[in-house]
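Only one protein chain is missing from this complex, and each of the others stays in its spot.
For clarity, chains are labelled A, B and C in written order, and residue numbers in each chain start from 1.
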Amino acid sequence: MKVTVRYFASLRESLGKEEEELELPPGTATVSAVRAHLRARGGAYGEALAEKRLVRSAVNQDMVQASATVKAGDEIAFFPPVTGG
Amino acid sequence: MKVTVRYFASLRESLGKEEEELELPPGTATVSAVRAHLRARGGAYGEALAEKRLVRSAVNQDMVQASATVKAGDEIAFFPPVTGG
Amino acid sequence: MKISVQQQAFDLTREVEAIRKNDKVGAIAIFAGQVREVAMTLEHYPQMTEKAIRGIVEEASRRWQVMDCTVIHRHGELQPTDPIVLVAVASAHRGDAFAACEFIMDYLKTQAPFWKKEAGRGWVEAKASDDAAAERWNPPAKGVKGG
Partner (left out) sequence: MKISVQQQAFDLTREVEAIRKNDKVGAIAIFAGQVREVAMTLEHYPQMTEKAIRGIVEEASRRWQVMDCTVIHRHGELQPTDPIVLVAVASAHRGDAFAACEFIMDYLKTQAPFWKKEAGRGWVEAKASDDAAAERWNPPAKGVKGG
């Protein structure tokens, strides 16, 4: 299934990318599975999405836990802990 | 000894007086003794300064407990609990 | 530190601008109180009022990091929605600014010599909830957070 993935702040800079369309392999049904799928690319992705890194995520503009499910057409975002206010 | 006594808000209205000079009888050494002395006048004083009434006091513009001592020349104030802010 | 007991209105922006133009300030907590529904007259004890407020602000400054602070309290006749009181606290971090601002308001409510008389209703009674609000700061609050 197809999803859109967006990156913000230091993640966006590390990956040199704001957004990409992604065809997820079958069974990639949660945010953490998407993250693992991207991490498996290695290189900047392996680094920026390493398990030891604090990465927050949102699905369709709602902050979610890593266990949240994803479905076709979703907009999934990865970003570092927020620092506004 | 001589002191000045001031009244505010509902106390001022009940007594019909903002301020008075007072010659305290010997041994009237605390705020509560001054209050008792005034209460003994009876009438509006007996009512407004009755023991059951919540009356706050200040000596020389500092809020004090009833046990606070008074000395010649002090400005003693009696007033209801404050309601500013 | 600015403390003013006055009849006239004040300008919120101008008061806040006066305490925030310091690049060490990151947080300004402000409380604005105003008259609800019924016109009132605010009486105070002129020689005592500023002294009492100054004491409250100094105590707040001992407990939290207060870089600057303005307290304005009006007296005299006020109409519904007229501003009564302004407390503005500038600090590096929001935890200190919020705590100091709320502490000053709670103490002002129970320690500063002001009395409200509502038009057609008479003197406002002091509230037990205000005493309770001030009491909760004893002993001094710990665990001020950063940020």
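One rule holds for everything that comes next: a contact is a pair of C-beta atoms (placed from the backbone, for glycine too) under 8 Å apart; a residue touches a chain by one contact, two chains touch by 3 or more.
Just so you know, these numbers come straight off a predicted model, no measurement behind them.
**Q** Let's see if you follow the contact definition: name the visible chains touching the chain that is missing.
**A** Touch partners of the hidden chain, whole complex considered, are A, C.
**Q** For review purposes, identify every residue of chain A that touches the missing chain, sorted by number.
**A** For chain A, the residues touching the absent chain are 6, 8-10, 54, 58, 61-63, 77, 79-85.
**Q** Can you list where chain C touches the absent chain?
**A** Interface residues of chain C facing the absent chain: 11-13, 16, 20-37, 80-81, 92, 94-95, 97-98, 101-102, 105, 109, 127, 129-130, 132-133, 145-147.
Quick note on the criterion: only the chains that are shown with their structure count from here on.
**Q** Sort the chain contact graph into one of these: line, ring, star, complete or other.
**A** The chain contacts form none of line, ring, star or complete graph.
**Q** For chain A versus chain C, what separation do you get between their C-alpha means, in angstrom?
**A** 47
**Q** Which positions in chain B touch two or more other chains at once?
**A** Residues of chain B touching two or more partner chains: there are none.
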